[in-house]
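Shown here: the complex without one of its protein chains, the others still in place.
Right after this comes subunit A.
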């Protein structure tokens, strides 16, 4: 969730009153944003020789792009408080509409562009800073680090339309980038900004493309090289009065949202507030010729019965409309149906997709904490545990009652811990492997519970011996026959660590658990009455030679190997930095389902 810092005094002035921190926190809570911090009593940084004035740090829901700047927060809170009506955003009708002409090659790299002009805008220090910060927040969030959308803003009086949006080989694009003094071509620019702290991370978006997107004015002045940087020529300043905003994108919906946010938030500072001058996009090759931005409200319908049912209320259509006004909608009961209200969704509210979003806003305006409370009827549902969990609990409880302590290691581990350190080979068909772990600790999903048990012992060497620990949990295996190409398997494992090997102790635990699972020991030559188990000497490099056994069950007349136990091989102990012997046991519990 993005966090926005706003000037406390300025916001309270906009809201027409002072709030205590608690009061403002309460207002935020009801509206659905979160006051993270009020810096009034904190040690604030010195900026330009002056201590920063108190800030309110506010957490914004990730889909409310209209709250990503001071202007939006002030506006929406004022509407929520009933102090301001929703502004009437208007497009002007210029005598000659500015144009951006799109060349077909842009489809190879960044196909969409939109434009808008804020004429006769009045910046001051705070407004200017907010203007830059909003673009930054949009770039970080909705635009996914400029990959999907990027914004360029220009002093319209330094360039001359019509503009062209083109895609050219890097070598052919020459200009002086923002705040630089040297002209460079596209390739040089990439090298120049390679190590740049802010811009370096965006270069990859276009770097390897044979063509780079670029916006020229009619004199072939480069306005911008999206999504990297603007030209120095057209840079805006505090004194700029006419601002050209261009937005380029891979995704048309997000292009539209970003354009709307920037123009609606800052059109309040134009000479005639809330007016925006449109730009014509000429894009014949992909049928995208149109006038931007589209700030017309979207009309949607919401059902009164649906809203009332979900909220547990019985509001009249008119009451619902009044509540919606607080959330920046214009709503009117339908003239044709008693159950319908027509809702105008302003260009600022890109988060509304369905009538459920409108219903939620009715609930917020009413107050979540004021809604009539009920307790949902129990409609004859039957409680029951997952069978494998019930079985696991039997094994867990019996093992704990036998004097063993349950541990809970992690499920992810390193490849070595799962294979090499246990003297096991990876045949490539066993373990699920991670593509993007941040550390070597998390390379595979474990296929055995042993690594976790051995690491737990390693980290508990200060504990008295013997240590007797166990875990009942899932491991996972590759299984290409399944939709998800893998399956979990419930295992039970135990380890004994002490001055003696504990081989018989672990063997005894196996006998005990088998007895509790009503599985009889099958001595050679006997015929079992019910389910039974037997063990056989096992040659396995994980264990000390001659001191390991495989565990076999005979269930429903079928024999199956379900696990093994033994004294761990000293080379295993060495890898796990254990100085005393360990005997371990591991088996698949699912055989007993």
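Basically, a residue touches a chain if its C-beta (ideal position, glycine included) is under 8 Å from a C-beta of that chain, and two chains touch if they have at least 3 such contacts; residues count from 1.
As a working rule, contacts and distances are computed from a predicted model.
Engineer: Determine which name in "DNA replication complex GINS protein PSF1", "Large ribosomal subunit protein mL44", "Phenylalanine--tRNA ligase alpha subunit" or "UDP-N-acetylglucosamine transferase subunit" the UniProt entry assigns to the undisplayed chain of the complex.
Structural biologist: Checked against "DNA replication complex GINS protein PSF1", "Large ribosomal subunit protein mL44", "Phenylalanine--tRNA ligase alpha subunit" or "UDP-N-acetylglucosamine transferase subunit": the hidden chain maps to "Phenylalanine--tRNA ligase alpha subunit".
Engineer: Taking the full complex into account, find the residue in A:354, A:425 or A:560 that is in contact with the omitted chain.
Structural biologist: A:354
Engineer: Considering the whole complex, which of A:438, A:499 or A:579 touches the chain not shown?
Structural biologist: A:438
Engineer: Name, in rising order, the residues on subunit A that touch the hidden chain in the full complex.
Structural biologist: Touch set of subunit A with respect to the missing chain: 1, 29-32, 34, 61-64, 141, 144, 148, 251-254, 298, 309-312, 351, 353-357, 359-360, 363-364, 368-369, 371-389, 396-397, 399-412, 428, 431-439, 442, 445, 452, 455-456, 458-460, 463, 467-469, 474, 476, 478, 480-488, 490, 590, 593.
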